[in-house]
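Complex shown without one protein chain; remaining protein chains in place.
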Amino acid sequence: MTPQPKPEDRFSFGLWTVGWTARDMFGEATRPPLDPVEAVHRLAELGAYGITFHDDDLVPFGSSDGDRAKIITSFKKALDETGLVVPMVTTNTFFHPVFKDGAFTANDRSVRRFALRKILRNLDLGAELGARTFVFWGGREGAESHAGKDVRAALDRYREGLDLLAQYVEDQGYGLRFAIEPKPNEPRGDILLPTVGHALAFIETLEHRDMVGVNPEVGHEQMAGLNFAHGIAQALWQGKLFHIDLNGQTGPRFDQDLIFGHGDLLNAFALVDLLENGGPSGGPAYDGPRHFDYKPARTEDREGVWASAAANMETYLLLKERAAEFRADPAVHEALEASKVAELSVPTLTDTESYADLLRDRSAFEDFGPDAAGHPGYGYAHLNQLAVRHLIGVGK
Amino acid sequence: MTPQPKPEDRFSFGLWTVGWTARDMFGEATRPPLDPVEAVHRLAELGAYGITFHDDDLVPFGSSDGDRAKIITSFKKALDETGLVVPMVTTNTFFHPVFKDGAFTANDRSVRRFALRKILRNLDLGAELGARTFVFWGGREGAESHAGKDVRAALDRYREGLDLLAQYVEDQGYGLRFAIEPKPNEPRGDILLPTVGHALAFIETLEHRDMVGVNPEVGHEQMAGLNFAHGIAQALWQGKLFHIDLNGQTGPRFDQDLIFGHGDLLNAFALVDLLENGGPSGGPAYDGPRHFDYKPARTEDREGVWASAAANMETYLLLKERAAEFRADPAVHEALEASKVAELSVPTLTDTESYADLLRDRSAFEDFGPDAAGHPGYGYAHLNQLAVRHLIGVGK
Amino acid sequence: MTPQPKPEDRFSFGLWTVGWTARDMFGEATRPPLDPVEAVHRLAELGAYGITFHDDDLVPFGSSDGDRAKIITSFKKALDETGLVVPMVTTNTFFHPVFKDGAFTANDRSVRRFALRKILRNLDLGAELGARTFVFWGGREGAESHAGKDVRAALDRYREGLDLLAQYVEDQGYGLRFAIEPKPNEPRGDILLPTVGHALAFIETLEHRDMVGVNPEVGHEQMAGLNFAHGIAQALWQGKLFHIDLNGQTGPRFDQDLIFGHGDLLNAFALVDLLENGGPSGGPAYDGPRHFDYKPARTEDREGVWASAAANMETYLLLKERAAEFRADPAVHEALEASKVAELSVPTLTDTESYADLLRDRSAFEDFGPDAAGHPGYGYAHLNQLAVRHLIGVGK
Partner (left out) sequence: MTPQPKPEDRFSFGLWTVGWTARDMFGEATRPPLDPVEAVHRLAELGAYGITFHDDDLVPFGSSDGDRAKIITSFKKALDETGLVVPMVTTNTFFHPVFKDGAFTANDRSVRRFALRKILRNLDLGAELGARTFVFWGGREGAESHAGKDVRAALDRYREGLDLLAQYVEDQGYGLRFAIEPKPNEPRGDILLPTVGHALAFIETLEHRDMVGVNPEVGHEQMAGLNFAHGIAQALWQGKLFHIDLNGQTGPRFDQDLIFGHGDLLNAFALVDLLENGGPSGGPAYDGPRHFDYKPARTEDREGVWASAAANMETYLLLKERAAEFRADPAVHEALEASKVAELSVPTLTDTESYADLLRDRSAFEDFGPDAAGHPGYGYAHLNQLAVRHLIGVGK
């Protein structure tokens, strides 16, 4: 029996995911456009609780005010009918040619002003729809030539833009939080704020840094060969995991946006284990939406799209079950003990100890015996094999 | 004519670089050990100004106090004779088996205490030798199994350790600054603080964050497929480029530690241009040591070692010349103008403008005309070709 | 002074390169379509000698026979007016949705039959236009799911298709040779025949293997982290370098199609040195077209497109000059001698020697002294620095 997704699982999908028409770099669309209203209904039927969108996913770029209003009304109606919520909204600042050199960081100042206005308008819409998180993916904020982009000036402008938008949100009392989504490259040769780390560092320079966190995407970090679960752990540690994008990727190559788990399955297992069981008391470490940002393969028709949407949730739930079994297994407890995992939570110095005390402690250095201390094994091979066993379903 | 390195160029080398005996993962040493005193003399003759070391490079692990004193004395004598300085010192917390699970973040608490003591001792030596920067490369702070390392606890311990050491340095009045050197992997499967970004973010959580910056290494960032010059620009922007490790790498693969420029030469050019000409007024953006952290290839004998050391400096100086020519070329000025590079330094809003003003500015949105604004090209192809021309030496 | 391209340099461009409208995975076209006739004229003015195309680049998919004839006539007229030739033609078997699962290797047999017919038609056109090489890039021959594609059956079908087409060409007396273009991934998750090596191996199984070679592309091999110049050397060694695609790439990531030299410049230098000076007597090792398969950046307008086209040729010619200087430099000769480079061309056994003789030669083993033989350095660091010097333009 495979588990069935329910709204309390908090699964959400981008409208642009199930709605992707499968036009790619080397090929024409293989699927017709999807009506947002249909997307809402189908996702609700599949057990999702939320839907998210870029402004232009819902309201085509350049629509008249009248058309815009009509679209939003029918979308809201679908939400009402299904109970689906809009936990997150984001702005498309990459598709139209005007953004070809970026939005916050385009060399052309008039483009930057236009971008801010486009985002401001979408903040209003996000607030109106009850979104709690507003994501910024700066896909065009980057460069292919070193001299054409003054990176420090670009970071100044990035900061200026986010400071302004944060002030607006605060003044309006929108209750939105911002989440920056890093990516190392594609479509630009190199993108600014390429990893979770760079984004976290940048956030510390913002005026309203408390309301800004990150929205890491599995594939984006793995495109840089980074351990996604480790990046998430640091984001959690810094109190900045505001949202998350789940999908699959097979290492450094183009952005694959595979179904969650259809890439590095072991790291997906580590991730779910962290999100669900990694809190201080063993409970969830993250309570926001489990948001899927994937692309149904170009080989699939509409039916395949919905099968792939369901597959994302199913894999997450299966991994959650396996992770729970892993954490409940006495053999795992024993192995964690043997690997001294909990000992890392014990401070290196005691509460009352100073460095002066440490310097006086001959057992720490003069009498320590590093050679002998280097002999015992940490037992990680066994511990990791227990994880593999549980993942494969023989651990129970 | 190739340029000759001079002390005012501030070139420095790790003792472990020219001293590497070329023992690698799949082979025995091909060169005999190098006497540190000889290293000092040879580097001075080649035009370097500084030498750096891990404690164990200079004083073998486990030496008696007497031997240690003798070694340090003769090393100082060589420094005196040559005028070479020790701008940076670092601690080896990765070679001995005791550190196989890390130093700051080993699960075994006694190992962490030993590591702190080893570093404290080396801080004294660094201060004694006049070093201004103390580097931390946590090569063993990482994991291969997800459950064996509680990453958040590890970051707690990393912070605890650095806070303690920073307090010590401050109390002693050593005047040292700390520089964290990130690396994504190798020797551990995944290393904590894998990129410049992750390290910069982590630093913001430290008690003495002002005295802690980064020591990025060309190859380490390129192992994650990241644009090194971009990473350096962000580090500079955050005021945290405390030191730099120059070498070469060919993308995501094992840590090659090639001669500077013998990897991605165009990015090396961008880097030198940034360091030398990227300051606010066009002057140097970085005034610290140009430190080479490379490995002379295993195929080379002692003569080849010194040829490779010289090659690092020569390439840097050649790129510096080319970058100066690039910045002086009127055609480049014209191209930068056409690409609106300087316009990015103009704030998106005027000094007196608020978001309310921007919202009222119809020219920014309602009357903007994104389609027309998307037409003009940015001229980056031409600008980048000018860089290639200058690099190849036909730009003058 | 930068060198000017001339027809005898044999530079050619894909119509899809300068004609790319810059529609990418995350954005709309930023440039209008380019008339093939204009492309011919502009490329001729810039000094190119050839233009190449996919059938659908020239004649839109689904055109009527009448429209097709008209387009071909006006294209031929432009060729006549300019003297530009069509050295290579290829077929688009990846853009239309019908090819979403491949062409030669689609699971759907009717798609495979349609693909063969499309290619057969284009073979006629290629022959009519005097092309000498017919390229096969199987961008959709691949998979994302392991069970959905029987790779061995796929290779059977790939072979069946190429055997049939080769027989057709032979029977028609077209004088065309086939060239397979490998790529590891994108747009498919994994593409069949992912590298030059896999394609060379596959070719050996073909009925008409003598008329089939490879068309390696710089970026495609570098997406797999491979040394492009090494791959070309093996293709030359196996007598299979029938065509070549020049561009730039920055390691494993999405297919960047940068301007030639705007990626890994040192490897581009090695490549040009090999192509131009690597023949048995020091002359050219390859005498086919120098074909550019790049994409003008999406930030560029039409003027930038032509600037980028010119940049490809300029970089090639600059590297050719530098490589000639490198090969003429007495210091390089000396370094090559010291590195024993020519000694590798001396067979390991003499002409008259058998393994039995080698087994009797005590100097080869019993009296050899591997320790002493392991001491001398190969001097590669110095040799490589000479290459860097020459590339930077200070070697003369």
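Residue numbering begins at 1 within each chain, and the chains themselves are lettered A, B and C in the order written.
Going forward, a residue touches a chain if its C-beta (ideal position, glycine included) is under 8 Å from a C-beta of that chain, and two chains touch if they have at least 3 such contacts.
Remember, predicted model here, so these are calculated numbers, not experimental data.
The chain omitted from view is touched by exactly one of C:L192, C:L246 or C:M313, namely C:L192.
Annotation: of C:R31, C:H54 or C:H96, C:H96 touches the absent chain (contact as defined above).
If you put the hidden chain back, the residue from C:F11, C:F26, C:Y49 or C:Y380 that touches it is C:Y380.
Mapped onto chain C, the footprint of the missing chain covers residues 96-101, 105-114, 116-118, 120-121, 143-157, 160-161, 164-165, 167-168, 184-185, 189-190, 192-205, 223-227, 229-231, 233-234, 236-238, 252, 266-267, 269-270, 273-274, 278, 326, 332, 336, 339-349, 355, 358-359, 361, 364-365, 368, 370-371, 373-375, 378-381, 383-384, 386-387. With the whole complex as reference, residues 22, 24-30, 94-97, 99-101, 139-140, 144-145, 184-187, 189, 223, 250-256, 258, 262, 297-299 of chain B touch the missing chain.
Although one chain is hidden here, its contacts on chain A can still be listed: residues 1-2, 30, 222, 225, 250-253, 259, 261-266, 296-297, 299-305, 307-308, 311, 314-315, 318-319, 322, 374-382, 384-385, 388-389, 391-394.
To be clear about the criterion, only the chains that are shown with their structure count from here on.
Because contacts link each chain to all the remaining chains, their graph is best described as complete. Per-pair tallies of C-beta contacts place A-B first.
Mean C-alpha positions place chain A and chain B at a centre distance of 29 Å. Centre-to-centre, using mean CA coordinates, chain B is 36 Å away from chain C. Touching of two or more other chains is recorded for residues 30, 250-253, 262, 297, 299 of chain C.
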